[in-house]
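Have a look at the structure that comes next, please.
Only one protein chain is missing from this complex, and each of the others stays in its spot.
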Amino acid sequence: MNVEPVPEEPQRKERRPDGAAFVIAAVLAIIAVVIAWSTATGGNSASYSRIGPNAFPYAIAGVLLVLSIWTAVEAWRGEFPEREAENVGPIIWIVAGLAGQMLLLKTTGFSIATGVLFALTARGFGRGPLWMTVPLGIVISLVIWVVFSKGLQLSLPAGPLENLF
Amino acid sequence: MDTFALLGHGFLVAFELQNLFYALIGVTLGTAVGVLPGIGPALTVALLLPVTYKLDPAGSLIMFSGIYYGGMYGGSTTSILLNTPGESASIVTALEGNKMARKGRGGPALATAAIGSFVAGLIATMGLALIAPTIVKFALSFGPAEYFALMVLAFMTVSAAFGDSTLRGLTALFIGLALGLIGIDLQTGQARLAFGIPDLLDGIEVTTLAVALFAIGETLSVAAARNSSEDKVEPVKGSVWMSREDWARSWKPWLRGTFIGFPIGAMPAGGAEIGTFLSYSVEKQLTKKPEEFGNGAIEGVAGPEAANNASAAGTLVPLLTLGLPTTATAAIMLAGFQQFGLQPGPLLFATSPQLVWGLIASLLVANLMLLVLNLPLIGLWVRLLSVPKPWLYAGILVFATLGTIGANPSTFELGILLAFGLMGYILRRFGYPIAPVVVGLILGPLAEQQLRRAMAINQGDPMALVSSPIAVVLLLLALAAVVVPLVLRARGKGKVLAQLAADED
């Protein structure tokens, strides 16, 4: 959910260090190092501008490093907004849907791949059963495919189902 | 001066019953396709352009204008209701608009967007008709140094979208800037941060990132929220229509948005989104109710929407007078114009005035039709929110991926979409604002290229950056944007500070 400033939240000074926020700080630091390393090994070309292709990457890496330290400090003080517990299940369903669409798209065509995405997303929101939603999704996607591919000339990957048209 | 005679003739043609009908069809089709999440105006126009080929030139021009306006408005509708902007220029609209929609005020948000778009479109199209040549001269006087100053000013305004924490706002911005580095450096042809992957050489597509962070990120967070039953969004609370107060708070932002958006849209390297950022930050500074910003302030919808539409009309200035397409939508419009035998360029106004004035009249008529069609439909659009969540979000993902697949059907691009979708979820979970990421990706490369161009043209002399009055003024404005709030905070130890502190966490 979008996190909004919660005014009624009491300003507790003694918050526990926030483990997840430390992970974010570490990730930021890793990104900074990767940028700097990739830039350093990428070579540089001189030009009249004196600001070459490497200046911005180094500057951004530097700031990210500072932000990483700052994040770590806030994490230590526990200043990150409190998070409500969330379900992991739905996320796995939806990510599986997106990954499924990505992997199926080239082989099975748009409708089947997108039908899988539709059904798994609905499953993530607790709506099933899959044996009903998968065909439903495929039919909806096939209609979309016909409208966009035949009607509007958008090039969408075709598979066995689409080739029937 | 036969300008008005020509425009009058254009109107006579546009107001023929048959042409009004074409305008209506165009607006309807444009809205219907533009409203799909992940499909912005550029793709909408590209998809529907062939539909217009079969008509006579006047009819097709009018239908085309209708599609264009419909596509733009359709994009705003989903930004407001579903928080899924299909393109960069509606990101700012989503900031406040979606907060309003969540509070059951989707109706007024859509209305102020529609009327603001109409007002801005009207004024800006008139501006296009009357002062296009002057505007072009001003726009051409912008060199790399002036553009760099403009980008600096735009960067200062991003902070308006930071939300409640400077740390997290800055982090989001710099993640965007880091993503902007990926790909071949324009000035030297050197690959940066591509790690030898050819698909990364062209950089991260802004639309892909925006769709992933907003549409997919939003879907994941909604799905994962545990107390989803309590969080039920009310489609309508109070009136669907704008109240007297809404009107009072909207009309000034509409006008300000128009005057910010039009000139920026007219600049060959401006881009519609910069106008929306500036407008949002101006409204945030001027509002009487700063506490509402970030929680659904109507000014934050009215201003940027007007700026967006005005800058869209503004992009027609360099397009028609110089043949310069400055945005993706403009590039597709150029292709459309060429179908109608319109050769944009310096000679256009001299060689084919009927077509130009016909186009301008069509734009005005289409703009009107948009209002006619959409105001009554607002009640219907708002019902979109009462679609059961599983079907609504499954549909959002289908259309969001459809947009990406249609533009580039590659497994890699979908992989990027998935990865950034997850990033969008994580950012939301930890209270990071989303908009600065996209803003960083857009503005970072622009600012970098302009800076390096300015330095190269002047052979490395940094004084070149402050050698023109326009650049100096823009840089001073940027400085003021940072310093003034600080001074205000230091001085107003009383109420202002308390209010700001409450705002600042």
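Each chain gets a letter, A and B, in the order it is written, and its residues are counted from 1.
As a convention for this text, contacts are C-beta pairs under 8 Å (C-beta built on N, C-alpha and C of every residue); 3 or more make two chains touch, one makes a residue touch a chain.
Convention: contacts and distances are computed from a predicted model.
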Omitted chain (choose from "Thioesterase domain-containing protein", "C4-dicarboxylate ABC transporter substrate-binding protein", "Class F sortase" or "Phosphate transport system permease protein PstA") - UniProt protein name: "C4-dicarboxylate ABC transporter substrate-binding protein"
Residue touching the undisplayed chain, where the options are B:E16, B:D56 or B:D202: B:D202
From B:T188, B:T208 or B:S221, residue that would touch the chain that is not displayed: B:T188
Identified contact with the non-displayed chain, of B:L29, B:A46 or B:A400: B:A46
Residues belonging to subunit B that touch the chain removed from view: 46, 139-144, 184-189, 191, 198-199, 201-202, 268-269, 318, 322-326, 331-332, 335, 343, 345-347, 407-408, 410, 449, 453, 456-457, 459
Residues belonging to subunit A that touch the chain removed from view: 43, 45, 47-48, 155
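By our rule, only the chains that are shown with their structure count from here on.
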Interfacial residue positions of subunit A with respect to subunit B in the complex: 1-5, 7, 20-21, 24, 28, 31, 34-35, 38-39, 42-45, 47-53, 56-57, 60-61, 63-64, 67, 70-71, 74, 80-81, 83-88, 90-91, 93-95, 97-99, 101-103, 105-106, 110, 114, 117-119, 121-122, 124-127, 137, 140-141, 144, 148, 152-157
Residues of subunit B touching subunit A in the complex: 33, 47-48, 50, 99, 163-164, 167, 170-171, 174-175, 177-178, 181, 185, 187-188, 190-193, 195, 216, 219-227, 231, 294-295, 388-391, 393-395, 397-399, 401-402, 405-406, 409, 411, 414-415, 417-418, 421-422, 425, 428-431, 444, 448, 451-453, 455-456, 459-460, 502-503, 505
